[in-house]
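Worksheet for the structure shown next.
Other chains of the complex are left out, but the ones given are in their true place.
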Amino acid sequence: MTLKVSDLAIARGGIPVLEGLSFTLPPSAVLILRGPNGIGKTTLLRTLAGLQPALSGQIAGAEDQIAYASHADGIKPTLTVTENLRFWASVFGTADINTALQAFALSDLAHRPAGQLSAGQKRRLGLARMLVTGRPIWSLDEPTVSLDQNAVTLFADVIREHLGQGGSALIATHIDLGLDAKVLELAPFKAKPKPIDDTDGGFL
Amino acid sequence: MTIAAKANSVWEYANPKKFLATSERVLPFFWVTSALCVGIGLIWGFFFTPDDYKQGSTVKIIYLHVPSALMAINCWLMMLATSLIWLIRRHHVSALAARAAAPVGIVMTLIALATGAIWGQPMWGTWWAWDPRLTSFLILFLFYLGYVALWQAIDDPDTAADLTSILCLVGSVFAILSRYAVNFWNQGLHQGASVMRAGAITGTDTEEKVSNVFFYPLLFCIIGFVLLFIALVLYRTGTEIRARRMRALLARERVGG
Amino acid sequence: MIALLLRDLKLAIRAGGGFGLGLAFFLIVTILVPFSVGPQSALLATIAPGVLWLGALLACLLSLDRLLALDWEDGSLDLLATAPLPLEGVVSIKALAHWITTGLPLVLAAPVLGVLLSLPGQGYVWLVISLLLGTPALSVIGTFGAALTVGLKRGGLLLSLLVLPLYVPTLIYGAEVARRGAIGMEVETPLLMLAGITAATVALLPFASAAVLRVNLR
Amino acid sequence: MIPDLGKYADTVLSAYAVSILLLIGLVVFSLLRGRKVRTQMEQVEQRVTRNG
């Protein structure tokens, strides 16, 4: 279950954004990704989730182990909270959605159509999805956007519980979650532009 | 030189810079020879060939109609080949060549359609009939349009190259399917293939042969159109490469490189 | 997979899900035809099979743009691509859901609309059979087109342009079956071809759609 | 100089006119765009080398 990344280079829209990135994420650990806007946090998480190919480098231990939560939550407004969760549960072949509902205090809202939730409640539903995937490595892109203080605590508790069960998490965030975690600052890995008359194979 | 080395040397031209340098060198040759061949063929055909006993002077249209029709089809085949190369070996120049060729194919298709329609008026008494060959040409035209529109609609060049390549593959299969479907659906008026039959060329075929009087200027035109096509595609691929490099530079400037 | 299908069907019949809009479009186009070509029933009867096929095709076409775009916008497609489902399966299920919510209602409604266009009596059965065989191909091809254009803003009309030439073989054989059926000719050859095309597209095209979708997701 | 085209003169001439116009249009358009893109790229290249 250890995620191992070595000498990774990634690109967005054809332009390299990060390079020379290496880290390991053992079980029961959290790694926080830090860096200014536009440095490439989202791109990194998408690459690890297998949504886009890396430019170079190796990723080991990621395949079918990562549950990815993006900026968007993939929530259908006309389905109820339960229906939304149950759908993802059956896609990932798990059955129990009650733990997830309780962990994020969604039980009261279980039968509301998701479109009638407030932004913070929607986000909680999106995070509850991680619990029903049953996957060991969670990769979360700014999970606390539009959550209030109370919900952030709830979220940190869930993460701790997940770590206790041998899971691990990779979190891109700007705020302090109160977790005992290693921090990876991405700024030093910013890709350096190639000299512009190096047309070998490319256009730059 | 071993075969492997030779194969490697071919792929060297997939480097944009190398491609630009080489194409710059050979382009003048293609421009001049294509202009010569097309010029000679058309002038010979237009001024110095007799009228056909059945078709009268309209037979002169063949010098434009047949070469453009051939090139319209061959252009698609070339795009298919370069798309495959892009999908398999990921050479950018290959994808850009397909992009550069498509508008040329459109114009060739248009010429074939226009000359055919104009020719049809005196010969068949109608501008247009739903003859299988005509119909499948029209469908080819639509494929070209969709292909170009897709290229233009997508911002990211690599994504666009991938998507258009797959469209070209799937489109080719469906183009062939339509050809058969159309054949089944309507039997036609159009001339069968005769120029390209061996018998016609050697002059031993008795029926429907194109006599040598018409054949030699036609040959010039066909060769000229092929050369012109090569010249245009080389030149336009160069343009696409430069546009692509410009894009990359601008994008890099924006991210503050 | 089943879960995905059920969810898509549920979404379609919930408010605003678009179930029935394709049908309504089919209905309206069919009704407009007599207005445009004139009301003579002999003429209408001659063109009825073709018009019904064309109407069904257009109705299919117009409902394609919500096939994947909604899932793309709210991020579901990203999440589905990282879920333990093969993307080929996902696009096949999407196509199936599209067929159940759009193609099937069209097949069922076609005989009723045939009456409006004075379709001859023996034509009904072949019309229904040809639509039943042909509409799955329309959905599968349409899914390919939708996957091609999923990332584009307002790609609707481009989608039509890309998909229509791909629809030609299906349309030709399908309409031919319906037309021959209506005038009592034998329909075997086109029927076989139609079935063949549908079988081949259903079997092969999802791979192309999944490939295209992967490109668009990255 | 133009040969006697008989009753099909219009047909033949219009076919030639249309085709040749299309061909010339294509070539001219390609050349113009090629030239434009080339100068634009050179400008951008210069600017980029100057700035960084």
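Chains here go by letter, A, B, C and D, matching the order in which they are written, and residues are numbered from 1 within each.
We take it that a contact is a pair of C-beta atoms (placed from the backbone, for glycine too) under 8 Å apart; a residue touches a chain by one contact, two chains touch by 3 or more.
Since we're looking at a predicted model, the values are computed, not measured.
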Chain copy counts across the complete structure file, not just the copies drawn: A x2, B x1, C x2, D x1
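Note that in this section only the chains that are shown with their structure count from here on.
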Whole-Å separation of chain centres (CA-atom averages), chain C against chain D: 41
Where chain B and chain D are represented by their mean Cα positions, the distance between them in whole Å: 16
Cα-centroid distance, chain A relative to chain C, in whole angstrom: 37
Contacts with 2+ other chains: residues of chain A: 193, 196
Touching two or more other chains - residue numbers and ranges from chain B: 245, 249, 252, 257
Chain A residues touching chain B - in the complex, by the definition given at the top: 13-15, 17, 38, 193, 196, 199-204
Interfacial residue positions of chain C with respect to chain A in the complex: 2-4, 7, 10-11, 14-17, 71, 73-85, 217-218
Complex contacts: residues of chain C adjacent to chain B: 144, 148-149, 151-152, 155, 158, 161-162, 164-166, 168-169, 172-173, 176, 189-190, 193, 197, 205, 208, 211-212, 215-216, 218
